[in-house]
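Only one protein chain is missing; all other protein chains are in place.
Naming follows writing order (A, B, C and D), and every chain is counted from residue 1.
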Amino acid sequence: MDYVKPNQALDEIVEAGAAKADMGKGRMFVRGVLGGAILACATTLAFTAAAQTKIPMAGALIFPVGFVIIILLGLELVTGSFALIPLAVLRKRTTPGKMLANFAWVSIGHLVGCAVYGALYGLTITKMGTDMSNPLIQTIISASEAKTVAYKHLGFDGMLLVIVKAMLCNWMVTLGAVIAFTSSSTIGKIAAMWLPILIFFGQGFEHAVVNMFVIPTGMMLGADVSFGDWWLWNQIPVLFGNLIGGALFTGLLLYLSHKDHKKAPEKAGAMFPPASPAEATQYNT
Amino acid sequence: MDYVKPNQALDEIVEAGAAKADMGKGRMFVRGVLGGAILACATTLAFTAAAQTKIPMAGALIFPVGFVIIILLGLELVTGSFALIPLAVLRKRTTPGKMLANFAWVSIGHLVGCAVYGALYGLTITKMGTDMSNPLIQTIISASEAKTVAYKHLGFDGMLLVIVKAMLCNWMVTLGAVIAFTSSSTIGKIAAMWLPILIFFGQGFEHAVVNMFVIPTGMMLGADVSFGDWWLWNQIPVLFGNLIGGALFTGLLLYLSHKDHKKAPEKAGAMFPPASPAEATQYNT
Amino acid sequence: MDYVKPNQALDEIVEAGAAKADMGKGRMFVRGVLGGAILACATTLAFTAAAQTKIPMAGALIFPVGFVIIILLGLELVTGSFALIPLAVLRKRTTPGKMLANFAWVSIGHLVGCAVYGALYGLTITKMGTDMSNPLIQTIISASEAKTVAYKHLGFDGMLLVIVKAMLCNWMVTLGAVIAFTSSSTIGKIAAMWLPILIFFGQGFEHAVVNMFVIPTGMMLGADVSFGDWWLWNQIPVLFGNLIGGALFTGLLLYLSHKDHKKAPEKAGAMFPPASPAEATQYNT
Amino acid sequence: MDYVKPNQALDEIVEAGAAKADMGKGRMFVRGVLGGAILACATTLAFTAAAQTKIPMAGALIFPVGFVIIILLGLELVTGSFALIPLAVLRKRTTPGKMLANFAWVSIGHLVGCAVYGALYGLTITKMGTDMSNPLIQTIISASEAKTVAYKHLGFDGMLLVIVKAMLCNWMVTLGAVIAFTSSSTIGKIAAMWLPILIFFGQGFEHAVVNMFVIPTGMMLGADVSFGDWWLWNQIPVLFGNLIGGALFTGLLLYLSHKDHKKAPEKAGAMFPPASPAEATQYNT
Partner (left out) sequence: MDYVKPNQALDEIVEAGAAKADMGKGRMFVRGVLGGAILACATTLAFTAAAQTKIPMAGALIFPVGFVIIILLGLELVTGSFALIPLAVLRKRTTPGKMLANFAWVSIGHLVGCAVYGALYGLTITKMGTDMSNPLIQTIISASEAKTVAYKHLGFDGMLLVIVKAMLCNWMVTLGAVIAFTSSSTIGKIAAMWLPILIFFGQGFEHAVVNMFVIPTGMMLGADVSFGDWWLWNQIPVLFGNLIGGALFTGLLLYLSHKDHKKAPEKAGAMFPPASPAEATQYNT
């Protein structure tokens, strides 16, 4: 009953993408703060699970908790939107300008949410900075360095490498955002979303929002990473790779997989008028 | 089908919060007794699982059984209400006074429920006080001391630390209370609630109701913790941190994430008259 | 959709309790036979899992299979009824006499079912009595002695101890029987029931029906336990503790948690006439 | 919603049993071939899982995949029918002759399906007979001998032993076939069926169709088992024990647990006319 066929799901995805782009900036920001903080919290849980079991895949099996909470509660994750909003632009349901505004405000929210969680979490694992013996401290420092200076040492190869890992990552993250629309049931959404998120985390690909938490928190804890290393060798190329991976591998290919050529002209006609605010609001959940 | 969109869920959350605040005191107390005892029982189960596997995360994976039973059976957990009732106050569906009465009576119930379970459980693991060899006895004593005197030794830092850990904890607990409203199906509620509860327990954050069981039970079993240590260095700051974490991180931010600015004036108008008892009763499940 | 709110579930629980008390004695007996044998079979499965993994919790995670089969197939488990039928008596939907008749006939059925399964299972693990090398034989013998003579050696303390463990056990078992009513979906019922049953078995509490299998089977296999030890130091106090735990902790407290004081008089009036057979039959599934 | 109460499920079970008995022989045979081969394939998967983990229960946790596929796709498993068709005979919805024809044709199908899968699987693990180093080869040979000559060495005790193990086995297998009717949802059926099948495989009981694969495949691979050993010391007594266990423990006891004595005469009257082909067809899915 609750299974939504891909064609219909694609229509809902486009509307959801349009609604995301039409939201107020304040709301984008707040949803981004919560989205970033929740993803950061899932990351520390996954690190804990991997550390306790010595099996990184155990962390990956548990990591999707954060993504699922974000989507069920209608919060924002910019990497997930990297497929949804471009699809809405492609179908002329919103504009590139509004898309970029969403990306910007949500990302700023993520940075704030990750920073607040990173600071609070850093305080707890260091006992307010008095005790550096918790092994998770070294885990985060190492991850922080592996995600920045390790690429820098490879030079141009490192730049390409981090972009490729970001593309592969967000291909999966956007599949997670998209596959949630194949069910109108909560358990169906949870189970379906779990799969692609598990795939990307289990293989160590590069996710911009996870990194917005891991790298600065590692820096706060003493990682040998400069602000420039963070942004030049990770955050900027990862955001770029995530966007390419999401928009092309998921957005464009899924569009080409399902769009109905015959119906396209008529439908497109009906779509030309700008979406009414009322229509957009209904997806603005 | 059963997935409830966040906007609609938020309306139901507000009504549920209002209904909780309007309940009779006796009922608040009894529901608090059962809620506290069930959470305590889930805590001892999690301790057992962690002790047998030597993997603390195994305890965390199993700990949400208690929270889920409490919510499915419509019992009370004051930490969960720390987001729900403030939201109802924010929307003027109940009063701060009623909110505080709920917090007080439910908390008293929790203390009683945890004490009764703690006493009965303590009797079983010590074989009526005749045998102190069960390793769970030391687990509880150690947890009891780690949750009180360890903070005390850090002085002011310890006070801040316990508050931060309580804020992070209840951010997740209240997400668990809130996310249950995103499904009208039992399996959907169970799966969704499991996620945030697992997150907080897996990372050792501080939860007031768990502590209402662990600390006094540890004291009964011989922990070197005074009544003052319990309340000054844990129970009071944890309740405070839980309230801040729940009301701000979940309550306020979720409200800002989803409230509809345009519709607010009209809707608020319809909401000004105090809820009729009949209306409140329907949520008083 | 399928989630049943606690108030409504409580009404259904009362009707189910009344229907159980109104059943024919033969049916009570046969349902008791099957219920006892299935629970016994789940117990040997759990013993096997614990023995193979050396982790008792692995047995507990798997043990609820038996309880779930019993409830889904509408069979009887007297310990589950220890909350359901007293609630029906409390609401005057059946009589204490009928309640006791149900308890008696179902218990006799359990004894027969457990004895038949115990005999057949004992024959298989001993290869018709020719081979005592299977480690499960010693597991059952040890459990049998731990559940009887170990309490006897503690004297009066042992008597109190076994009663406390029985009360805690059946608080959870009856929560399992009750929580099944919070869903009208099979998967929802299965998931919900799993939780409290896992809690009690994982902590080694005392369950009368499990013991109706473990102790006499252990005796057949050579445990140093007399018929008197079995009944005086386990079966009678455990039945008593199970009844108290179920009727008070779950039955009464849940009733106080949810009963509607205002509506009670009217509703009670409608309830005074004895239930018509037709009405009772509909729950007699 | 999808939970089907036992009384109603029993009616559907009887109709399904009648429809099975009324099917064409060719269809019985083909469904039996697929049913046997799928169960054989699930058996080799379970052997693989147990061998890799050294925990037999891991194989049992995974083994139900085969039973679930068979039931969801409406194929035949004769051991499951050992409760369903006798119930239809008991309610006079089909005849003993038709029942025996179903048992015979489906069993022949099972033998063929198991032989084909056994031959193909034997070729793969021995690399077309060129390499006997795969440890699963010895696993199957040992199982084959344990299931035949080990009983033979016990003489009359062995004959009783294998029958008892077959009775216990099929009590659970038929509960699996029956419990599928307590849900009209796919996930509910899957979860419910998993439980009894896991119970029987986890405890090493004797299942005729599993043995139709294990023993002859073991013989092909070099087990010291004669054709007579296979049939006299396993296949015939196991089929007999499976039938008794299914028909009595599940069929008869479940019938006595739920049949409505008062309504029986009228209902039985309505049932006397032979089922019309149209009616039977609707279950012939």
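Heads up, the rule we're going with is that a residue touches a chain if its C-beta (ideal position, glycine included) is under 8 Å from a C-beta of that chain, and two chains touch if they have at least 3 such contacts.
Nothing here was measured: the structure is a model prediction, and the numbers come from that model.
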Discussion item. Given the contact rule set out at the top, which of the displayed chains would the hidden chain touch in the full complex?
Written reply: A, D
Fill in: Omitted-chain contact residue, chosen from D:20, D:91, D:110 or D:189
D:189
Response to the item:
Contact with the hidden chain, among A:119, A:132 or A:195, goes to A:195
Worksheet entry | Of A:172, A:212, A:225 or A:243, the residue in touch with the unshown chain | A:172
Practice prompt. For the chain that got dropped from the picture, name the residues of subunit D it touches.
Written response: 1-2, 24, 26-27, 30-31, 33-34, 37-38, 41-42, 44-45, 48-49, 52-53, 58, 62, 65-66, 68-69, 72-75, 117, 120-121, 123-124, 127-130, 183-187, 189-190, 281, 284-285
Worksheet entry | Missing-partner contacts on subunit A, residue numbers | 1-8, 55-57, 154, 157-158, 160-161, 164-165, 167-168, 171-172, 175, 178-179, 182-183, 185, 187-189, 191-192, 195-196, 198-199, 202-203, 205, 249, 253-254, 256-258, 260-261
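Operating definition for what follows: only the chains that are shown with their structure count from here on.
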Worksheet item: Suppose subunit B were not there; which sets of chains would still be joined by touching?
Response: A | C, D
Worksheet entry | Angular offset of subunit B relative to subunit D [C-alpha, multiple of 5 degrees] | 145
Practice prompt. Among all other chains, pick the one whose mean CA position is farthest from the mean CA position of subunit C.
Written response: A
Practice prompt. Could you give the separation in Å between the centres of subunit B and subunit C, each centre being the mean of its C-alpha atoms?
Written response: 29
Fill in: Touching two or more other chains - residues of subunit C
1-2, 183, 185, 187, 189
Worksheet item: Are the chains arranged, by touching, as a line, ring, star, complete graph, or other?
Response: line
Worksheet item: Can you list every touching chain pair?
Response: A-B, B-C, C-D
